[in-house]
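Here the complex is missing one protein chain, while the rest keep their positions.
Order as written gives the chain letters A and B; numbering starts at 1 within each chain.
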Amino acid sequence: MSALPPVEYTLEYPYTRTTGPIVGAFLTALRDGKLLGIRCGGRVLCPPLEYDPETGDTLAPDFVEVGPAGTILSWTWIAEPTRKHPFATPFAFALVRPDGADSAICHAVKASGPEALRTGGRVRAQYREERKGAITDLYFAPEAEAENRYVPPGKGAVEMTEHLISLSFSEPLAPHRERYARGLLDGRFIGQRSPASGKVYLPSKGYDPIERVRMTERDDVAVADTGTVVAYTVITPVQYYGQKETEPYIRASILLDGADQPLGQQDIRTLPIAEFRSGMRLRAVWKPRAERSVLDVDNRWGGTGSVIERWEPTGEPDVPFEKIMEHNW
Amino acid sequence: MSAEDIAIVAVAQTPARRQYADSEPSMLMDLTNQLLAETGLERSAVDFTIAGSCDYLSGLPFAFVSNVDGFGAWPPVYESHVEMDGAWALFEAWVRLQVGDIDIALVAGSGKSSPGSPREIFPLQTDPYTAAPLGLDPVSVAALQARALLDAGLATERDFAEVVSRSRRDGLANPNAQVKKDVAVDALLKEPYFASPLRKHDLPPVSDGAAAVLIARGERARKLTKRPVWIRGIDHRIDSHHLGMRDLTDSPSARLAAAGVNLHAGPLDVAELCVRFSPEELVLRRALDLAPGTRVNPSGGPLCGHPVMATGLVRVIEVAQRIRDGSARRGVAHAASGPALQQNLLCVLEGGA
Partner (left out) sequence: MAERCAVVGIGQSKYARRRADVSIDGLVREAALRALEDAQLGWKDLDAIVIGKAPDALEGVMMPELSLCDALGAVGKPIHRVHTAGSVGASTAISACTLVESGRYRTVLTLGYEKQSDGNATWALGGGRSGSQGAGGSFAPWIRNYIQRSGAPEHIGWKVAVKDRLNACKNPYAHLQMPDITIEKVKESPLLWDPLHFLESCPSSDGAAAMVLTNAAGAKRAPKPPAWVIAHAKRTEFSQFPGRDTVKPAAGVDCAKALYKKAGISDPRRQIDVAELYVPFSWYEPMWLEGHLICDEGQGWKMTDAGETELDGDFPVNPSGGVLSSNAIGASGMIRCLEAASQVRGTAGGYQVDGAKVALGHAYGGAAQYFAMWIVASESNPTYR
């Protein structure tokens, strides 16, 4: 039996960073096709800092234009750029000391090849066609290959810069989670009973943390698909990047009969919010087999992927508060 | 409270592997159980627990919280966490024990680099306004450092290859090493550049792994093990973050840390250094003023296995093991963080009663 596909997830957010006046001035200048340094004692620092690196004193915004040409202090030819690099085809990173500055800026150099680069070589600042007041507006090129394009200045001061950070992750389901996921596809809840304490964990993390004991397939145990609501929250969705929810819904934890720990992350949209309560007895209504998916089951969170159509009341009397007080998770 | 009094009494590490099916908490649970079994201690006898890990490696804010499962936290425990290599957790534990009111600490470091793409994640360590959006990654920065060494006449590409050849060959004797092989320097030099002047073999592998140690004060230490490894000093310092203001051929923070631990108060039989990129060994040998014959990375070092967030603590363990088995009397373990050896930690260990 081949393994279930790995868990894939993306952590992505479009950060919007307020720059403050020093970084803001620097990025404004980039947008306008200029490189700025800041005076610090007898030196000029580029990129500009907000403070004197020797004394820690706050620096006055005493800017001076530097470059556009500069000298390479060190460089490396990147044969296989990552997806996050400024260029998709091979390029160089270099420490470039702009003319008039006493420090170097680390940035990308677009060149015909590594032969065009050497320590001590000369490069010139270049600016992207579309600039947004970010460090990526800039790059360098060897003097012999540089272009001298006019960069129309923009309007206003840059006070914020954007950075979309998107990271992708992929990891196989741990063996016990794989068995849990397969159980879900089969319409069954598979937990694990601790050989040390007898407590049943669902979904299991593969160990009993109280006794510090690992569990194996031997410890797998079937758990009923009926249970009691032990905790719930009515979520009124707040909008944020990546949010898919718009309407209020219930997120509930259900203590399945036979388990000692509640099954969390059960999103309930088919039962009236006003009637929902802790102590309710519910039964899982499974999706037709062909429609079940465990793509959202991972190694850390609770949840049941997309295998349960809905939870419906069993009609049994509610379980009293005292009996479920200790499962308030 | 004199610094002489604190010793490592037990060590445990997982082998470094390309990918573990086990979760990080599971790995930590195994190590914790191992340490307790070796010393005969109950969990409740550990006064302070502290771990190092990094949420971003797994792409999950608060990932570190699950790791508590590994150490055990019921009944409730006194514990803390640093978002750094376990070597810095060791630093905090060592300092904590010197307050004098508690005796035993459990220290761990762990990380799974396998789920994500480290070269895409680590640029987030750099200046958010001027560097991170360029995807400026540790390989590229290490390459800039390598070239600076070549330009200054302080190293040759052959020197880099010799570090790799020796390290990976030494890894053959290390059951915990992930990448180990016998490759000649000339063969290595024939490989193409990856981030010039670095070749792929100059880079560390991507690894999952975990490590943990138990430390104890004075008489407690002597009661828990016949072979305590005394921590003679831990010091860590940091250089400027601004690459364009640093001399990449040198490591002033490593040098300051060396002075802080009195590195050369005695002979160094072994030095386990966080050499992730081969040129780093040359920078560190000079900055730490190591005698030419000093045995560096007999374990093979991070070039053979790099479980990020545990790598530094593994160096401590490798030195400790050599002191325990009698092949060394005094040694130094080094941990590093940040681009081009920006931050450096040294831990001097010594055997004896």
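We take it that contacts are C-beta pairs under 8 Å (C-beta built on N, C-alpha and C of every residue); 3 or more make two chains touch, one makes a residue touch a chain.
Given the structure is predicted, the values throughout are model-derived calculations rather than measurements.
Undergrad: Any idea which of B:147, B:220, B:237 or B:315 touches the chain not displayed?
TA: B:237
Undergrad: Where the complex has a chain not shown, which of A:2, A:89, A:148 or A:243 is the residue touching it?
TA: Counting the whole complex, the residue in contact with the absent chain is A:243.
Undergrad: Considering the whole complex, which of A:144, A:222, A:235 or A:285 touches the chain not shown?
TA: Checking each option in A:144, A:222, A:235 or A:285, the one touching the absent chain turns out to be A:235.
Undergrad: Provide the residue numbers of chain A that touch the chain removed from this figure.
TA: For chain A, the residues touching the absent chain are 9, 11-13, 15-23, 49-51, 53, 55-56, 58, 159-160, 163, 165, 199, 209-210, 231-238, 240-245, 251, 253, 260-261, 267, 278, 301, 321, 325-329.
Undergrad: Given the full complex, what residues of chain B touch the hidden partner chain?
TA: Residues of chain B in contact with the hidden chain: 1, 54-56, 59-62, 64-65, 68-69, 73-84, 88, 91-92, 95-96, 98-101, 121-122, 124-129, 132, 235-242, 252-253, 256, 337-339, 342-343.
By definition in this document, only the chains that are shown with their structure count from here on.
Undergrad: Let me have the rounded angstrom distance from the C-alpha centre of chain A over to the C-alpha centre of chain B, please.
TA: 26
Undergrad: Considering the complex alone, what residue numbers of chain B touch chain A?
TA: Result: residues 19, 21-23, 25-26, 29-30, 32-33, 43, 56, 58-60, 63, 66, 69, 72-74, 112, 114-117, 119-121, 123-124, 128-137, 140-141, 143-148, 151, 192-198, 240, 242-245, 248 of chain B touch chain A.
Undergrad: For chain A, which residues count as touching chain B in their complex?
TA: It is residues 9, 11, 15, 17, 19, 23, 26-27, 45-47, 49, 53, 73-80, 82-86, 93-95, 97, 103-108, 114, 119, 134-136, 161, 163, 165, 167-172, 174-175, 205-207, 209-210, 212, 214, 299-300 of chain A that touch chain B.
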